[in-house]
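I have placed the structure first, in the form of C-alpha cells, so that the comments after it can refer back to it.
Complex shown without one protein chain; remaining protein chains in place.
As written, the chains take the letters A, B and C, and residue 1 is the first residue of each chain.
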Amino acid sequence: MNIESFKEVAKQYKVIFLDSYGVLRNYEGILQGVNEMLQFLKEEGIAYYVLTNDASRSPKQLAEAFNSRGIPEISEDKIISSGMIANEYLENKIKGGTVVYLGTECSAHYIETVGLNTISISDIDVDKVDDYSALVLLDDEGFDWKTDLTKAVNLLRKRSLPVIVANSDETYPLSRENVAIAIGGIADLLEPLSEKIFIRFGKPDSQIFNFAYKHAKKDQAITKRDILMVGDTLKTDIIGANKFGIDTCLVLSGNILAQNAELLIQSTGIIPNYICESIAT
Amino acid sequence: MNIESFKEVAKQYKVIFLDSYGVLRNYEGILQGVNEMLQFLKEEGIAYYVLTNDASRSPKQLAEAFNSRGIPEISEDKIISSGMIANEYLENKIKGGTVVYLGTECSAHYIETVGLNTISISDIDVDKVDDYSALVLLDDEGFDWKTDLTKAVNLLRKRSLPVIVANSDETYPLSRENVAIAIGGIADLLEPLSEKIFIRFGKPDSQIFNFAYKHAKKDQAITKRDILMVGDTLKTDIIGANKFGIDTCLVLSGNILAQNAELLIQSTGIIPNYICESIAT
Amino acid sequence: MNIESFKEVAKQYKVIFLDSYGVLRNYEGILQGVNEMLQFLKEEGIAYYVLTNDASRSPKQLAEAFNSRGIPEISEDKIISSGMIANEYLENKIKGGTVVYLGTECSAHYIETVGLNTISISDIDVDKVDDYSALVLLDDEGFDWKTDLTKAVNLLRKRSLPVIVANSDETYPLSRENVAIAIGGIADLLEPLSEKIFIRFGKPDSQIFNFAYKHAKKDQAITKRDILMVGDTLKTDIIGANKFGIDTCLVLSGNILAQNAELLIQSTGIIPNYICESIAT
Partner (left out) sequence: MNIESFKEVAKQYKVIFLDSYGVLRNYEGILQGVNEMLQFLKEEGIAYYVLTNDASRSPKQLAEAFNSRGIPEISEDKIISSGMIANEYLENKIKGGTVVYLGTECSAHYIETVGLNTISISDIDVDKVDDYSALVLLDDEGFDWKTDLTKAVNLLRKRSLPVIVANSDETYPLSRENVAIAIGGIADLLEPLSEKIFIRFGKPDSQIFNFAYKHAKKDQAITKRDILMVGDTLKTDIIGANKFGIDTCLVLSGNILAQNAELLIQSTGIIPNYICESIAT
C-alpha cells in the first residue's frame, strides 16, 4: 500500500470534493492542518467543495457551523449536502399537499424554502391521511422514536406516498468508540415494515456527485477527469465517486485505520486511486 | 380454493397446534366460537397446544391472560412460547455473567428463572462491558428506543456477545388497521448496525415446533403425521410447520382475507394442506 | 385509477424518454401504433429518446435492430443504453490492463471502442490474475455458466477488481409466460459469493437518466420539468425517473396488466404521474 502526500496528489486536479466528517473534522473538532491545506488549495487555484450526507440543516447553517468551529474559509456556496438533493427532488416532484417529516423543526424549515407545507410525524392523525403528499426522513431527532416510528409505518401501510430519505447514512460517530443511529438506519427499519420502496439521497448515490459536478462547472470549465473526491469511507465516498467516474483519494484520518486499509480495499473491491494519511500531508 | 370445515379437518389428527393471534383472539378479544371448538377437541380426545411468538411474559402469565380474557380451558402446560425456547438456550449456553435485556422488568423475570442475573439495557454502562454474557431481545417496551437502541449497537460493537431474539415477529396488530413495531423488527434494525449475527427464536424457526412436538409426545405416543398446525400467517405458522414436516391449516380469521388467500399462496409458494374460515367452523 | 390518452399527456412535454421492451416492442415484435405515435411526436416537435437496459450491442446495432423490426425512425442518436453508461465509466476510470468480460464477443467489441483490451472470462487463467483491471458483466450469453461463473468467483476472491454490471435487469421476457435470467440476475449470484461490491448501471440508477438528460439538452434548451419518462415497469423506469426528478407515465402494454396496476402502485409506493393503456392511445 503506497501512502502519498495529499499536496502532491491534489496538485494534479482543478477541483477537490471533500467529505466532511473524518476529512475536515471529527468528534473532537477540526482536524489539524485543515485550514493550512484549504489555504494551499486557494493559493494553487484549486477549487474545493464539501460533499456531506446531512439533511438536518440548510447549507447556510452547515457553513456557519464550519465557521464557528474554526474553518472561516468555508462559505455556503462551497457546501453540497444530501438535503439539497432531497430539496431539488421535492421541488420537481411534489406539487402540493403537506409533506410529513421525521426530524427537527429546524430540518423542516429548509424543506419549506421550496414552497411546501410541512407537518411533523408527531402531529399527524394516522386516520386522516389523504392530505399528505410525501414522507421525508431528515434527522434522527425531533420526534419520539417508539410512538412516531410506529406512526410512520401505519401511515405508509394506509397510503401510498413517495418516501424520501434525505441522508442515507446508517450511523454517525459520537466519539472515538461510540456511534449513534442516523436517519438512514431508521429508514432501513421502516422500509421493509411499511412494504414501500424508499428513495435515498446522499453518497454513495450518484445524484449528489452530479449536483456537485454541475455546481463546480458553473465556476470553471472542467471535465470529470479534473475532479478528485476525498473521503474516509469506502462504502460512501469512494465507491460513489468511482461509479460517478471521478478519481478518488482515501484518507486515513477517520473511519479507516492505516493497518486495516489494505484488507478493506481487498475485501470489498472498492479501490481508491490514492491513499493519504490525511489532507494535512 | 377449497374451504373446509375445521371440525372435519381436526378429526383426522391426534394433536392440534394453535397459533394465538388471529386464530384464538384478535385486537377485540377472543374470537367467536373458540371456547366451543376447544370443548369439541376435548370431547373428541384431540390434544391441543398454543404456539405463540411471545417473550414478554412467562407461560403462566400467558395462560392467565387467556383465562382472564374468556378462555378458561387454556392452562400453563398448553402454552409453548418463543420465550421458552430462548430460556432453554440461555440455560444450556450461558453459564454465568449478567444478561443484558431489551424489554420490561416482567419479561426479564422469566429469564431469571433459569438462574441468570439480568440488567436492563437502560442501566448498563457502555464503557464497562466485560461482565455481560449475552444480549436478549424480549419486548418492545421497557426502554427508551432512541437512547437504548444506540446503547445496544455500541455494546455490540465493543464486545462480541451472543444476541438472542426471543420473538422474531416484526410487527403485531393494534387494531384492524394499525400495527406496532415488535422486538423482531427492532432486531432487524440492530443486526446490520452492530455487524453481529443474531440468533432468532419463534415461528417460523423449527425449534419451537420441535419443542412443542416433544412436549406433546410426553402426553401420548404420536408421530409428526398425527399433528396439525393451525395459523393465520403463511410466513410464520404455515411455512415453519411445513418445514418441520407436519400438516398445516390456514385460517382466514386473522392476517389473510379470504379474497387474497389464493393469490398469496400462489405468489409465495407456501402451501397449506387445508384452508378454513376459522376454527369455529 | 385514471387512464389517460397518451397523446394528451405527451403534448405537455418537450422531451419523451421511452423504455424499449413493453413500450415499443414485445416478444412478438413492434407494438401496434408505435410508428404512428412516433410520427405524431415528430410533427408536434416533441423530441424522443429510447432508454434501454442493454449492454449486449452498440447503440448503432440497437438502432439497426429497431429499423429492421419495422421502426425506421429510430436512429443511433436516439438510443441511450446502459452499455453506454458502462463505457463512459470504463473510459473515465480504467486506464490500462485488460478488461475481463462475461458476454458475447459482439458485446465486448463495444467496450473496445474506448481503447481497452478485453478477454472473455472463458479464456482467462485464474492463476494469473495480475494483468486484469476490471470485470464487466455484459450479456448472459457467450460463456459456459457453470465453468465460467465459478471462474469469475475465484478471480474476484483472488484479486480486488472493480466489477461493472452493464445491465442490472435480473430477467428479460422470452414470451408471454416465460422469462430468461439476465446478466443482472447473474450479478446478484456472483456479488455475495465473491464478497465484492459491484457497480450497477442502467435504470433505475440515475446515471442513465442523467446521461439522457445531458444528451437531450444538446438538442434544445430544457429543464427536468420538460421531460416525461414512459415505461412499463415500476421498479426500473418509474422509480428511477421519479428519483431523478422527472415526470413519469406507466403504460399497461408490457409487464403490468391493467387489473394489477392500482394494487402494485399501492403496494410499492412507486407512483407514476400518469397511466396510459399504451403509447398508441
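Here is the rule we use: a residue touches a chain if its C-beta (ideal position, glycine included) is under 8 Å from a C-beta of that chain, and two chains touch if they have at least 3 such contacts.
If you're wondering where the values come from, they're calculated on a predicted model, not measured in any experiment.
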| item | value |
| --- | --- |
| Displayed chains contacted by the hidden chain, counting the whole assembly | B, C |
| Which of B:E88, B:D144 or B:E277 contacts the chain that the document leaves out | B:E88 |
| Contact partner of the left-out chain, one of B:A63, B:I199, B:A212 or B:V251 | B:I199 |
| Touching residue (missing chain; options C:I30, C:C106, C:L193 or C:I222) | C:L193 |
| Contact footprint on chain C, counting only the chain that is left out | 126, 140, 144-146, 149-150, 153-154, 157-158, 170-171, 177-181, 185-186, 188-189, 192-193 |
| Missing-chain contacts mapped onto chain B | 88-89, 92-93, 156, 160-163, 194-199, 205-207, 210, 224-225, 235, 239, 242-246, 265-271 |
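Convention: only the chains that are shown with their structure count from here on.
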| item | value |
| --- | --- |
| Touch-based graph of the chains, sorted into line, ring, star, complete or other | line |
| Centroid-based (C-alpha) most distant chain relative to chain B | C |
| Rounded Å distance, chain A centre to chain C centre (Cα mean) | 28 |
| Distance from chain C to chain B - Cα centre to Cα centre, in angstrom | 44 |
| Per-residue overlap in chain B, given as positions that touch at least 2 other chains | none |
